[in-house]
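Here the structure is laid out as structure tokens; the discussion comes afterwards.
On to subunit A.
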Amino acid sequence: MLVNQFLILGAVLFCIGVYGVLARRNGVLVLMSIELILNAVNINLIALGALQGPEAAVTGQVFSLFVITIAAAEVGVGLAIVLLIYRNRTTVDLDEVDLMKG
Partner candidate 1 sequence: MDGLDDIALTAAVFLPLVGVLAMMFTPRQHEADHKVMALIATLATFGVGVYLLLRFDYARADALQFDVDASWIEVINSRYILGVDGISLPLLVLSMFVCVLVVVYSWNHFPEPHNPKAFLILILILETGMNGTFVAQDLILFFVFFEVVLLPMYFMIGVWGGEQRQYAAIKFFLFTLFGSALMILSFLALFFQGGQTFAIAELVAVASDNIPRSTQILIFGGLFMGFAIKVPMFPFHTWLPDAHTQAPTQGSVILAAILLKLGTYGFVRIAIPILPEAAQAWAPWIGGLAVIGIIYGALGCLAQSDMKRLIAFSSVAHMGYVMLGIATLTDFGINAAVFGMVAHGLITGMLFFVAGSVKDRFHTLELSRLGGLLIQSPRMGWILGFCAMASLGLPGLAGFWGEFPVILAAYNPAEGLSVGLFRGYMVVAAVGTVFAAGYLLWMFQRAAFGTPKEEFADTPIPGMHWPEYVAWTPMLVLIVVLGLFPNLLFGLTDGAVGTALAAFGGGGN
Partner candidate 2 sequence: MLENIWVVPGLTFASFWLILFFGKRLPKGGAEIGIAAVGLAFVLSSVAVVEWNDRPATEEVEAVSTGEHGEAEAHGSEPDAHEEAEDEHSFGEVRALAVDLAAAEAGEGEAGEHEAEPIRSAVERNLTWFSFGGVDITVGTAVDGLTVILLFTVTLISLLVHVFSTNYMHGDVRFTYFFAALSLFTTGMLLLVVSSSLLQALFGWELMGLCSFMLIGHWWEKKPNSDAAMKAFLTTRTGDIGLLVGLVIMFFAAGQTFDIAAVNEAALTGAMGETVLLVGASALFVGVIGKSAQFPLHTWLPDAMAGPTPVSALIHAATMVVAGVYLVARLYGVFWSAFDIEAGGVNPIAVIGGITVLIAAALAFVQTDIKKVLAYSTVSQLGYMVMALGVGAWTAAIFHLFTHAFFKGLLFLGAGSVSHAVHSFEMRDDMGGLRKFMPTTFVTFMIGSLALAGVFPLAGFWSKDEILLGAAENGYRLFEVVGLIGAFMTAAYMTRCVYLTFFGSYRGHGHPHESPPPITVPLIILAVFSVGAGLLNAPGFEKFFELTENRVFLLAGIEHHSFEIVPAVVSSVVVLAALALGGLLFFAGRLPRGVTARSRAARAGYRLLANKYYLDHLYTGVVVGSIKGPIARAAYWANQKVIDGVVNGVGVASTRAGLWVYRHIDQRVVDGAVNGAGFGAEGFGGILRTIQTGRVQQYGALLFGATAVLALGLVIFV
């Protein structure tokens, strides 16, 4: 069915995003990977909402609009943090940022 392809796309995007979050050291790239994960979720929301009928489709689309909005804000805050880290430590390598170590 049609939904499957969407879901598969979402899953692939999610996986790429997770990989990016876990494996990349560059903070900017991690933020971008998070965007990928969020977009994977958006695709899933819209696909599954369409599957449930017109009412649910609208709900799914509204949800994803929220997610896009929040993702934008999140990237704004995230990039600001990365920028500050860079300013303080002249690097955006996340391995170096372990000030929260217990």
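The candidates were selected such that all candidates are chains of the complex that A comes from, given by their letters.
Quick notes on this one:
As a convention for this text, contacts are C-beta pairs under 8 Å (C-beta built on N, C-alpha and C of every residue); 3 or more make two chains touch, one makes a residue touch a chain; residues count from 1.
This structure is a prediction, so every number in the text was calculated from the model and none was measured.
Here subunit A touches just one chain among 1 or 2 in this complex, the one numbered 2. Across the complex, candidate 2 is touched by residues 18, 21-23, 30, 94-95, 97-102 of subunit A.
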